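With one protein chain held back, the other chains of the complex are shown just where they sit.
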Amino acid sequence: MPVTTRRKSFGSDNHSGAHPAVVQAIADANGGDSPPYGADPWTRRAADDLRAAFGASEALFVFNGTAANVLGVSLLLRPYEGVICAESSHLNVDECGAAERVLGSKLLTVPAPDGKLTPEIVASRLGGRGDEHRVQPRVVQIAQVTEVGTCYSLQELRQLSDFCHAEGLYLFVDGARLANAAAYLECELADLASGVDGLSFGGTKNGAVAAEAVILMREELVPSAPFLRKQQMQLGSKMRFTAAQFIALLENKLWLHSAQHANAMAGRLAAGVAGIPGVTVRYPVQSNAVFAQLDPARITALQRDWTFYTWDERESVVRWMTAFDTTEEDVDSFVAAIGATR
Amino acid sequence: MPVTTRRKSFGSDNHSGAHPAVVQAIADANGGDSPPYGADPWTRRAADDLRAAFGASEALFVFNGTAANVLGVSLLLRPYEGVICAESSHLNVDECGAAERVLGSKLLTVPAPDGKLTPEIVASRLGGRGDEHRVQPRVVQIAQVTEVGTCYSLQELRQLSDFCHAEGLYLFVDGARLANAAAYLECELADLASGVDGLSFGGTKNGAVAAEAVILMREELVPSAPFLRKQQMQLGSKMRFTAAQFIALLENKLWLHSAQHANAMAGRLAAGVAGIPGVTVRYPVQSNAVFAQLDPARITALQRDWTFYTWDERESVVRWMTAFDTTEEDVDSFVAAIGATR
Amino acid sequence: MPVTTRRKSFGSDNHSGAHPAVVQAIADANGGDSPPYGADPWTRRAADDLRAAFGASEALFVFNGTAANVLGVSLLLRPYEGVICAESSHLNVDECGAAERVLGSKLLTVPAPDGKLTPEIVASRLGGRGDEHRVQPRVVQIAQVTEVGTCYSLQELRQLSDFCHAEGLYLFVDGARLANAAAYLECELADLASGVDGLSFGGTKNGAVAAEAVILMREELVPSAPFLRKQQMQLGSKMRFTAAQFIALLENKLWLHSAQHANAMAGRLAAGVAGIPGVTVRYPVQSNAVFAQLDPARITALQRDWTFYTWDERESVVRWMTAFDTTEEDVDSFVAAIGATR
Partner (left out) sequence: MPVTTRRKSFGSDNHSGAHPAVVQAIADANGGDSPPYGADPWTRRAADDLRAAFGASEALFVFNGTAANVLGVSLLLRPYEGVICAESSHLNVDECGAAERVLGSKLLTVPAPDGKLTPEIVASRLGGRGDEHRVQPRVVQIAQVTEVGTCYSLQELRQLSDFCHAEGLYLFVDGARLANAAAYLECELADLASGVDGLSFGGTKNGAVAAEAVILMREELVPSAPFLRKQQMQLGSKMRFTAAQFIALLENKLWLHSAQHANAMAGRLAAGVAGIPGVTVRYPVQSNAVFAQLDPARITALQRDWTFYTWDERESVVRWMTAFDTTEEDVDSFVAAIGATR
């Protein structure tokens, strides 16, 4: 069956297929019988490896990023407590209300320039504490990489986490693209988890297939997690095939090399368009995404041959994403095509 | 990494790995970029094939059986309506309350000998219709194959569906092992869907990996389904890898051959133990499961070397399941081992 | 506007109006402005009185018995935990699924002869603890008086509560008719709360109007309770009018005298029908309810002139309830009418 796009997609890192090592890992895990629901050696090893890499209490596998976020947050909330998150956050915008349905909880959204929350922004949403009429803020949820491709520096992360804990708040990190943040910040996964109460570590956008990990940094969250995962319909019976993918990603830091490459391709793309008149890069390029503003007519023309999304129609901003399998030639052809529009 | 059980497991058909054709299909689907979230040619083809096979309005993919049941039922219920199902049903017993959490709905359970509902049993749960104090019955949920390995005959199915529709009830079928029912009943998938409002078609227990289909038999259920799937956290971005598995299962009716084989192995096992004193087969063997009653001491002895579950401790009943990859030698060795206990 | 029943209803204790002292209390509370949402002196005093009477940590007012049960239980459950209760319990049968909707939790129902749970019955529902596929039992919910008019003795209550706590379970008591239990058992309210984690104290069936109290016996439940009450839509702005009713009920133990009277009227009714051939009292008469079995034709004849409910159509059992305002003449006329049927 032929693929549908002749040219490399810049639409999203989930337009890519799987990394060959991931497919191989799936095939290798197919060696006969194994206990189901994660009681298999692959799951044990992958969870061990993730706990070690993050300095974590526990690591659990789920099928997608929606679930990683919802499961993670569900461990931290009582029914009348809410989640402070950016208006632009995936949790708020792109989950078809999964948080409200599954958690039954309110998202306390705040505007966030550059996609990032700061102690000041969080503080602006802390009104009404102790007032029974108001949802009580309990969790601050951020994305690292953010939805606009920016990264929290380790210092920003530390300041936010210190603020949260001083205020009796938990900090949960949506790490669908955590690998790209680690690559950009040149730090360990454990550095990104330091001071954080829980986070996700995305496999899918790093070359895996329907594989995300929820990383718990507090021992007291561990006992409830398997039950909530099951209730949230994320317990896979043949879990070894999910876990094996993480083993492949973790081996020799494949996850890091893939992320470094994707980031480099975004950097190349940003550099390439820097000289093209009428194309303005919108946010600092700190991961595998380039947001650019250009004339609507040029966008329309480009989208005839190339796959990418318009991020903000009103402001005429588009998003270009690279992946582990984006090549220099892909980028250069795309830059040339952009340059050819007017 | 070595597998954990040296001998073939009789614990469940999800102890098996994936069918080699399924792994090959995953590898073949890895051919570059593709639109995400099911807008890819694999998903289109798999859904087309399933619609054709079932005479259905729509087919959607989800990650596991919990979700297939919950999503299916969620399309049929208003908030104050409930689901009539067997006390022993997977939906009631084995989903850690996913139905109550995600649907917010009551399961109106009824005792069901042989795991089957009849019009009479359903009728016994129809009290209180129109009374605002009572949850209103709306959906009848059954499993085909049932949790105890029995099958509804096509006539039983038709009688139940006629009764449901005469009573203004929907009928939803948990088809985690639908393939085994089709093999036993020697009928088409469309026959199993006839008169039914929605059903699931299980891939995982038939040799797939985290792949189940929800089959909708009523056009008016189709528009809501993608939204509810997303909200229920079952929308995979790289859906082609799930859909490709179904393409493999459907090609040349691999699903049927696998089910026929698994059923035959259960038949062989039942026949094998028929002559062993003190071992009583408990339910009619109509699929890939054999339930047997035998002395607790013999159970304990067998479980030292063989993997299977005790189904009912009080009654000393065990469940032995076969799969697409159970061999005649596996069965014969197991029968010999059973015969050797006393 | 005329009342609808010329004869005293034996349908339910909520067919009665309000006790005159309750109406007077409402009028007396109408003395000008007062802080809303319970920050008024009536609420303070009523809560103080209730805390003293029960030896409780907190007392909160809600509008009805559904809410008292759901709010109480909601304080004790995590999302994947369930409530062991009688199949016949109001929570299970008569709340239109409020528990499943508002709590999102499963009710783990058990058959209960005489409406009562015992340690043995509860133990039968404790399977699957620690298994992530199963809802984890956490709360045992009983009714005192039960749905069939029986009372737990203080010894039975103690045994059940000891068992629950030994098993890591909470015990919550639906006290919609707690007053009648105290009257029957000749004990203090505090005795009925001893060893219990939370309970409700019904006002409505004792002569109040839309007034129920939730009594918390554990300090750690107190902080969450106001938020959950508000979220469950049970926070009244003019709460003084609810609280004032409880002040009236508590003054000189009006609640007790009303309950004693109602119980006495049920006793008189049971004694009256004892000599009528073909009328069999079904459960021990331990409160203000008499359940009786008699010929369906006699039931139909009686219901032409008298108001009462058929409890169990198949078994031809009816329920007759008395109230604070049932008179000896009401009972005697009713007994005579019953005796006149054949």
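We call the chains A, B and C, going by the order they appear; numbering starts again at 1 in every chain.
Please note the rule applied: contacts are C-beta pairs under 8 Å (C-beta built on N, C-alpha and C of every residue); 3 or more make two chains touch, one makes a residue touch a chain.
Model, not experiment: these values are computed from the prediction.
Within the full complex, the residue among B:Q231, B:N263 or B:T307 touching the omitted chain is B:Q231. Interface note: of C:E58, C:E95, C:E147 or C:D174, the residue touching the hidden chain in the full complex is C:E95. Of the residues in chain B, those that touch the hidden partner chain are 37, 74, 78-80, 104, 132-133, 136, 224, 226-231, 235. For chain A, the residues touching the chain absent from view are 79-80, 82, 93-97, 99-101, 103-107, 109, 132-135.
With the whole complex as reference, residues 1-5, 8-9, 11-12, 14-18, 20, 23, 26-36, 40-42, 45, 63-67, 70, 95-98, 101-102, 204, 209-210, 227, 230-238, 240-242, 307, 325 of chain C touch the missing chain.
By our rule, only the chains that are shown with their structure count from here on.
Annotation: the chain B:chain C pair of sequence copies touches via predominantly the same residues, more than half of the used numbers being shared.
Across the assembly, chain B contributes residues 95-97, 101 that each touch 2 or more other chains.
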